[in-house]
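Okay, here's the structure, questions in a sec.
With one protein chain removed, the remaining protein chains of the complex are shown where they sit.
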């Protein structure tokens, strides 16, 4: 099931990268590349930091077909997607949470400290969007946004905590998925945000990713 | 011969990085560093993604002398180079094609899927310029440009296809070099470009790299 969600997640991320690339007036190649970097960049950075080779898309190049296809489809259907923004945010939230859990699994298998495991889950979840914003020359949204990274950390910590206390892996996966997904939706709905230091009040919620 | 072309290619790339660094009013150190990152960044990213150690310039630090020398020379001769723009574009096209073939060779030796091989050739060819633009704080030209990355993909695919059908390596190298180089020149001359999604017509050709 997590594998299926993973494919949905990389497609959603590829679509978000493609839409950003279009706003920068990139050509079709740029759209496909930024989509792919957004979808696969987080896992790649995690694996490079862990020295965990080969990278996922090097072993499974068919993932590239998914991300390129999703990026081009998003570019063609851009107007439709703008109207379906809330569906898009749901997919993106599912992707964030799934990426975090998958990232924890992969990092845990390398035997690193549990704090690093949760951090690697977060890197898997957010670094793709961070790369997308760096390549598109803007201050990463993820660093200014409504609990995006926090959701990833909470999901990973919950997942690893459940595993630590002997909960079955499938149950832990489902529980962490559900908790993280609902936390993200609550953050979107209620415009929850971490305080911005030096400001009187929390940052206003940015526009949807 | 490919080694000789490689040295020309890293010099041309270092020069293109140096000129960009000058436009950003960087000091001599910045010029040398951006030139070196432009020249060696593509190969470094390829090797880090493949887990292929040691990196080229770690094993052959003398490459750094080439890139630093070329960057400083380009900075000193900036006015001259502006007039020699077409010679510069020729060298850059040669570099792109040579980088792509060399990148394919190195990736193929690690035993990855042929699609990943061609992709690694492209990364070798374009990632240096992409890093240059990220460090110089602009949206990467390579994502908005006239067939730059496409030339790299075509060159790599042709090269790997010829090898696959048993063509001699030297012949395949020459054929891919010639085809890629001419495609790049044709793209420059005829302002060929991939369509920009969401626009009525293809992007106007940007100014020479």
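Order of writing sets the chain letters: A and B. Residues in each chain are counted from 1.
FYI, contacts are C-beta pairs under 8 Å (C-beta built on N, C-alpha and C of every residue); 3 or more make two chains touch, one makes a residue touch a chain.
Just so it is clear, the model here is predicted, and its values are computed rather than measured.
A.B. asks: Can you work out which residue in A:49, A:76 or A:174 touches the chain that's missing from view?
C.D. replies: A:49
A.B. asks: Given that one chain is not shown, which residue among B:48, B:90, B:114 or B:174 touches it?
C.D. replies: For the chain that is not drawn, the touching residue is B:48.
A.B. asks: Touching the absent chain in the whole complex: find that residue among B:22, B:89 or B:179.
C.D. replies: Residue touching the absent chain, from the options given: B:22.
A.B. asks: Would you mind spotting which of B:39, B:75 or B:91 touches the chain that isn't drawn?
C.D. replies: B:75
A.B. asks: What residues on subunit B make contact with the chain left out of this view?
C.D. replies: Subunit B touches the chain not shown through residues 21-22, 24-31, 33-34, 44, 48, 51, 53-55, 57-58, 61, 64, 75-76, 78, 134-137.
A.B. asks: Since one chain has been left out of the picture, which residues of subunit A touch it in the full complex?
C.D. replies: 48-51, 112-113, 115-116, 119, 130, 134, 137-140, 142-145, 149-150, 193-199, 202-203
In this section, only the chains that are shown with their structure count from here on.
A.B. asks: Could you state the distance in Å from the CA-based centre of subunit A to that of subunit B?
C.D. replies: The answer is 30 Å.
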